Structures are given as structure tokens and as C-alpha cells.
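Would you mind keeping the following structure in view while I ask a few things?
Omission of a single protein chain aside, the complex is shown with its protein chains in their original locations.
To keep things simple, chains are lettered A, B and C as they appear, and every chain counts its residues starting from 1.
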Amino acid sequence: MSQLLVGQTLNGVIVGTLYGIIALGVTLTFGITGIVNFALGEFMMIGAYVTWYLFDIVGLPYPVAILPAVAIAAGCGFVADQLLFRFTRNNLINGLLVSIGLISIVEAGALLLWTTTPKDMGYVLSGAFRMGAVSVPRMKIVVFALLAAVMFLTYASLSRTWIGRAAYAFSQNPEAAMLMGVKTEILQSGVVVYSTALAGFGGALYASLYSLEPAMGGLYILKGVEAAILGGIGSLIGSLAGGVILGVTEAIGSIYLPSAFRDAYGLVFVVAILLYQPSGLFGTER
Amino acid sequence: MLLEVIELTKRFGGLTAVSDASFSIASGEIVGIFGPNGSGKTTLLNLITGVLAPSAGRILWKSAEIQGLSPHAIAAAGVVKTFQNPQLFLELSIYDNVAIASHLRLQRQFGMRRLAELLPWRDAARHAEVVQRIDNILALCRLDGVRDRTAASLSYGQEKMLGLAMAMMCEPELLLLDEPASGLGEDEIRTLEEVLRDLRDTATTLCVIDHKVDFLARVADRAIALQQGLLIAEGAPAKVLQHPRVIEAYLGRQHARA
Amino acid sequence: MRRLICLAILALLASPVAAQNIVKIGQIEAQTGANAIYGYMSSQGLALAVDQVNKAGGFQVGGKTYTIELIASDTRGDPKEASIQLKRLLETDGVKFVFGPFLSNVFVTIEPYAKQFNGKFLLMGGATRIHDFLGTPDHDFLLRSWNWDAGPKGFGNLMVDRLVKETGAKKIAMLFQNDQGGKVLVDIYTPLFKQKGIDAQLELFEPGTKDFSAVLAKLAAANPDFLFPSYSDAHLYDIVRQATEGNYFRKFFLVRGSLGPGLKNKGEIDDYFVYVPKYFEEAEKTDPKVAKFVADYKTFYKRDFPYDQAPLCSSSCYDHLFMLIEAMKKAGSVDDVTKIRKELLSMTYDGLWKIRFDERGEEIFNFDIVRMKRAGQISVTSVDAQ
Partner (left out) sequence: MKVLLWVPFFIFPVLVQSNFILTIFIFSFILAIAAVSFNLIFGFTGQLSMFHAAAFGIAAYITSLTVSIFHVPFWAGLLPAICFTIVISLVIGSICFKFKLKAFYFAVVTLAFSELARLVILNWNSVTNGTLGLMVLEKPFVWVPAAGLVKIDGPLSWYFFSLAALILTVAVCWLVLRSWIGRCFAAIRLNEDLAQTLGIDIFRYKLLSFTLANALAAIAGGLYAFYTGYIEPNYLGINQSLDIISMVLLGGRSSIIGPIAGAFVLTGLPHIIDLSGEARAILYGLVLILTILILPQGVIGTLEGWRRAA
């Protein structure tokens, strides 16, 4: 039983980082543009399908296939930002509803292109590491490493570079930041696009683990948002931590309790945290 | 004593905004609290009206403790404040702003009988005397001209007057005014003084916070001087203004210039 | 509001009056939404068939040539939509033949209304719950276009039988998505396993779940002989991969799934025991009709032929149209539904499938059981259900 526990905790951590990358996008977008971009899941879906297409149909090697996937996701992100999100800055409810509209459009587009039939990408790397009864699929470890790296880089660049400090300053106090000469429009668009790129990257990795269907984005964004709230919206480390906690909660929860309620375990946790500390685990009082 | 503030202290992290301030306000008087910016005046009001919770000390309203009560409860008890930069219901008309403020009055007057308003054949806007009162207040505050414009369209001075009008509509026993004169033009200040006089005539106790000394000197019966949240002098305005620590702390520069 | 009313009235007037030699075929299937797989595929098969009939210049009945007008509506699996659409089909458009639904929730919602039109139209649906209404009074309009796992004649019984005989399985782990299809399978197979003395443990998961390792590990802890996972490839690919990669299971027992996931992980699989209505990968090589169908599908939809659940619904729905036309010819009428029904029940149609209906209107067709052993050696047993 203990080995089962260890194995699934590890697994939960890995799954959690995948939630975390979306959560990171959610947190960044919220911090800078004041809206929760529920359509992030769709950009993840785009990234995933593009990767699948380039890898399975075109036959590019996986690492090569990832880059255009991210680029395309980011491109769509840019278009969406210029056409839609530009007009919903700092209007949480409108932003929420616009992204819901966008979800319905993108998902329908995916249906037209790829149908409901699931696409399961050829295995990039199969098999698993085994230590006793504990076994972790190789690809999952790779995905974990890549995600962790990207999140760390994001964190580092946001805390070190000028743009990062500008973004932080802005999220703390827009007026002051603008006085300091932060170009609001560019900064906001930049962050929206970057978060969609992150989602696209998440999607590209997702495609190497799971089968794809047009609805995947809608199902995934909820987890991302839950994770972001758990960790505390506005906190970069929090989004990773939140994702991991969510992943582990679900894994452990569905071992000791009926897995039919798996999605509930995360939610209960989120509610508990919100009531106990509204700013989330790592969030700053807002 | 209407209101007693006893060793009231408020700390924000390291900084102490109000450090055991003690004073009291008697019914019917106009008390002026003054001090330089950042001397904890606004914090003091927020503590009294329950917007902030004190770190230490007690607040007695009619000798009953009210610290820790929620703002609406304190307002219902009869302590209402205005905002330094006016808070309004921007989308609504001037009239509706004040109408919303009639909430407490109706609550006191009718209590649960307000449910009768829900009856279809009863006209909701039937409280003739309330409507009358609203119009009086608007007239008094020189807002009757713009009765039906939206609050968003007002000038800063008018906004402040509307804020005051709404506070008046609550018919408080103690009205706390946060820098009512700041940003007002000369004649607007004169209007303000008229309004304050009217209020005192309707037996409303006033506590005016301001750094405009001359204004306070004109309206206040009694003055309290704060510095860094510390109460440094109390008494008749003229006396307090002469108080050495006040001069040193607050009027020093002006004297030097004079 | 008035504008809306006008719109509605306009729509009412605009709706076409039954034209002379057009046969209207209605379809109510979920083409989008969470439970759309079956509905989506069957609507594709039907659309393809209709296109072919009309391209061929229609069909002859009683000296007249008829073409087909297909009115396909998307229920999204929402009972509300379906009940509106069926009313429109039957009352406004005067449709006499309705294909679908595959979803039980949709069917039970429209059933009370539909039975008022008993004898005025035919409904050819795949929903499991249709089975309960077949042969009951005022349900002559029902035909169940998909045979069912339960009951002595059902293939469920037969599958479990073979499982026990061929593998001697004693203990089985069931893992289903918590949706209609999953619930149906649970209700059917739990008692079946009990009869056969197989001890079955059950776990459900929310549709949309992608990572199963936790629940798989949990199930594997009691080390059962077989895993009986889901029914839809949307989950099968993930479950089979994770089960084998994590070394939780190497033996699988499936109904309504496809061979795809098994083949993809064949290196890691000892036994993959699956009910496949028709083993298309093979049939395409041996049976010219199937080959033609696959080719036509590819050209019509300009996309590759999906070898998962697609064949099951698209091809059977494709057949049903031609079978219906045949029945019309035999009956010498395109609107006498009682006659046409009698013909349908008495005939055996030999298309992509060998189809016949039993006296209650339950469809019976032959199916294959495919068994893949270690290293992907595949053995196919064709079962003649006729």
C-alpha cells in the first residue's frame, strides 16, 4: 500500500505540473489584465492538435514539432487579444463571458477540422521507470522536467529582467507603473500572448501523454483555475504549488475514496482554502 | 457623553496610525479634529465607524462598546461618516443617491412594516414626507438644480456636497465629516457652513476633521489636535491653536512665515 | 418580443409542405456534445447513403421515382432539443421515417410524445432503453437498430461465456466513465459476471478524465485477471496505455471498444479480448462492399476513415437507409408505414452487414469477436446471430 501511495503521489505531482502551467497563464493574465482567461484551455488544445498533426501526419521529430505548435498557439492568442480581450481589460465578468464565447467557437472549429474521434499521437517515448512496485512512465518524467524548467524560467525572468519588474510593478499598482513609463497596452498584450504560448506548450506536452479530443480544453481550464486559486492568484510559485497540490489530492483521493468523485476532491480543497485564507496559499493579501 | 474614545490604537504592520488616543464628544457640540496629513485623522474615523478594527482600546457609544461592530450596525446606531474623496452611486441620479440613503430613516420609522411596500397596490414611492425631506436636503446642499442628473456628471464640489447630503439623509446623531472643505470653492465652503449650522440646529452632533485651521476655527466649539496618531492638545479652538506643541508640530511653518 | 413571434410564424409558413415525389427522412442524433460519438458517426453514415441514393437519381417505387430529403438535427444529447425537433419533424415537416436516437435520455423524453403517432411513422433508434419498449402496446413505430448485450440472446452473455471458457477468468476489474453508456454497461454486466461466478470490482470516472494511473493502481492492487475498461476510444487509448506502461494490467476485456488501443500497445499486452461488430481492418481486404464503403467515406468527407467506433454506427446507419428503401419497394409504397414495417421485419438485408429484425423489432446482425494475444497475433471469430 505504501508503494501505491508513493507511486501515485509522484504521479499526482507530475499531473499537477500540467495543471500548473495553465494556472501560471491564468495568474499572469489576471495580474496584468484583470480578467480570467477561460479560453486558455482552448489554446492548449490548439497546441496539442498542431503537435499531433506535425508529429503523426507530417512526421517531424517531436522536439521540432513543439516549436511551431507553441508559435501557432501564441499567434492565435495574439489575434484573440487584439480582437477580443483588448476590449475587456479589468472587466472580470465581461472577460469571463467573452472567453466562454471564444471557447464555443474554437471548440466548434476543432470539431469541423478533426471530428469527435479521439486522436492518439504515436508514442514519443514509451515504457516506465520501475523501482519495486513504483513505476513512473518515462515520458511523464520528461514532461515534468520540461514544465518545471519553463515555469522556473518564467519565474526567474519575471523577478530578474526589466520587463518582469515592470509587469510586477504594474500588477501591484498600474497608475504608478504607468508613471514609471510602463507601456500598458504592450505589456498587457504581451502577457496575454505569453500565457497562451504557455498553454500551447502545455498542450504540446499533453499530446505526448494523452489522447486528444476537441473538448479537452474546456475540461482542463477548470483545473488550471482551481490550481491558480489554491496557490493564490498573483503568485507564480503558488500556481505551480497549487497545481501539484490539486494533482496529488486527486490521485490520493481516488485511491482511498471512490474515483467517481475525483473532481470533487480538488473543489472541496479549493473551497476550504478560500474560506481559510481568501488570498490562497501563497497569495499576497489583496 | 455621547461618544467616548478610550486609549484607541491602530497599527498597520510596523506603522502606528493612531496611538492610544482618548477623547470624548458631548451631545450637541461641534468638535474639530485637526492635524497634518498622515496624522491618522481618517484612520480614526474609520475606527469609530467600524470600517477598521482597532488594535487596542475601546469605543463607547452612549456608554456601550461598539468597537468590532460592522459598519452598517454602527451607522444604524447613529454614527455616520462622509468620505474624504466622495463615494457615490455613480450610475444613479442625484435624487436616487439620496433616496438610497433614506434606508436607515425608513428602517427606524417603519421597521418590518416596510414589507407593505411589496404589496402590488401600494405605491412604493409613497413616503411623501421622505420625498419632501430629500428635496429639502438637496435644496440645502444646492443640488436641487441637478436633481435628476447622474452622480457621475457632478463637479468635485458637488460630489462632496452630495456625499454630505447622503450622510444627512441617514439622520445620524453623530456625523463625522472627513475633510468636508477640502477641494471646495469659496462659496461652496459658505454653503457647507450653512449646512453645518442647519445640522447643529437639528441637534446633530458633528465631528469635523480637517487640516484647514481657519475653517475649523470658524465652525468648531472644541478642537482636538492629533500628531502621528498621538493626541497632543484638546480644548477651545483658539486655545488649542496657541498650544505650543500644536504650533511646533503643525503650525510652526505658518508662524515662521507670518 | 413581437419580432421573435413574427420570426416563428414565418418559419412555420416557410417550412416546406410534403412535395410529390420526395421522401423525407428525419434524424435526431447528438452530433456535438459530450455523448456525441455514436450519434455523430451514424449521422455521417446516413448523410453518405442519402447522397449516394440521390446522386443515382433516386429510387423507383410503384413506377414513381423518389429522391430523399434528409432533415438531420443535432440534439447535443439534450432532451429539450430532441423533443422540440421531433415535434417539428412529425407535425411540421410530416416526416414518416426517423433515424435515431442513440442516447437513452433523449429517447425516454420523446417516447410519451412519439407513441401518440404510433402507426403514423417509424423510428429506428439505437438507444438501449428502446429495448424496454419494444413489443409493448402502441410501440409498433419502434425499431431498435442496434442489438443489445443483455438477455440470453444478447452478445453480452456470449462474450462473458467465452471469456470464462477460453481464459478461465475468475476476477475482473470494471472501469467505466460515469455517463449513460457506462451506466448501461454496469447495469448489464454486473449481474452477468455474478451469474458466471466472476468476482467483479467497479470504479467509475468522470467523462473527460485523462489520467487513470491512480484508479488503475487501486484496481490492480486486488490483482484481477482482466480489466474491463470503458467503451469509448476517447478513453480506451489512455486507459490501455497507462495500464500497460504502469504495469497495472496486461489483459483486457472490452465490448463496444475497438482494436486500435490494443494494437498500439501490443508489445505490452498478453490478452485483448474484444467484441467488434465488424472487424473492418480485415473486412476491408476481403469484402468489396466494405472496401467501397470506406473509399466512398474518404471521398465524401475528404478525410481518413476512422477505424474505431465509426464503422459500427456509420456503416450500420448507412445500411439501414438502403434496407428501408428495399422495404419500400417490396411494400410498393413510400408512406404506408405499417406495410413497410412488416416488410422490414420479414426481410433479411445483405449489405455491409447481414441485418434482420426479430418479431419485436430488435435488430439482429452478425458480429465478430477479435482476440489479440501476446505480440499481436489476432484471431477473429465471426458469430452468426441469425
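As a working rule, contacts are C-beta pairs under 8 Å (C-beta built on N, C-alpha and C of every residue); 3 or more make two chains touch, one makes a residue touch a chain.
The shown structure was predicted, so the numbers you read here are calculated from the model rather than taken from an experiment.
By the document's own contact criterion, which visible chains does the hidden chain reach in the full complex?
A, B, C
Given the contact definition stated above, which residue among A:L10, A:A23, A:I46 or A:V98 touches the chain not shown here?
Spelled out, the listed residue whose C-beta touches the missing chain is A:V98.
Could you tell which one of A:P63, A:G109 or A:G122 touches the chain left off the display?
Answer from the full complex: A:G109 touches the omitted chain.
Across the whole complex, list the residues on chain B that are touched by the chain not included here.
49, 51, 70-73, 75-76, 80-81, 83, 87-92, 96, 99-101, 103-104, 106-107, 114, 117-120, 124, 166, 170
Could you list which residues of chain C touch the chain missing from the display?
Where chain C meets the chain not shown: residues 1-2, 4-5, 7-9, 11-12, 31-33, 36, 73-74, 76-81, 83-85, 87-88, 91-92, 104-105, 108-109, 111-112, 129, 178-180, 182-184, 204.
Need a quick check: the contact residues on chain A for the chain that isn't drawn.
36, 84, 87-88, 92-94, 96-98, 100-105, 107-109, 111-112, 225-226, 229, 258, 260-261, 263-264, 267-268, 270-271, 274-275, 278
As a working rule, only the chains that are shown with their structure count from here on.
So with touch defined the way it is at the top, what topology do the chains form here? Options are line, ring, star, complete, other.
Other.
When you take the mean of every protein CA atom shown, which chain's own CA mean is nearest to it?
Central by C-alpha mean position: chain A.
How far is the middle of chain A from the middle of chain B, if each middle is the mean of its Cα atoms, in Å?
Distance between chain centres: 49 Å.
Where the centres are mean C-alpha positions, what is the separation of chain A from chain C, in Å?
For chain A versus chain C, the centre distance works out to 36 Å.
Tell me, which parts of chain A touch chain C in their complex?
Going through chain A, the ones touching chain C are 1, 4, 7-8, 11-12, 15, 108, 111, 115-118, 120, 123, 126-128, 130, 135, 137, 209-211, 213, 215-216, 219, 250-252, 254-255, 258-260, 262-263.
In their complex, what parts of chain C are in touch with chain A?
32, 34, 36-37, 40, 178, 203-206, 208-211, 213-215, 217-218, 221, 233-234, 237-238, 241-242, 245-247, 260-261, 264, 303, 306, 308, 310
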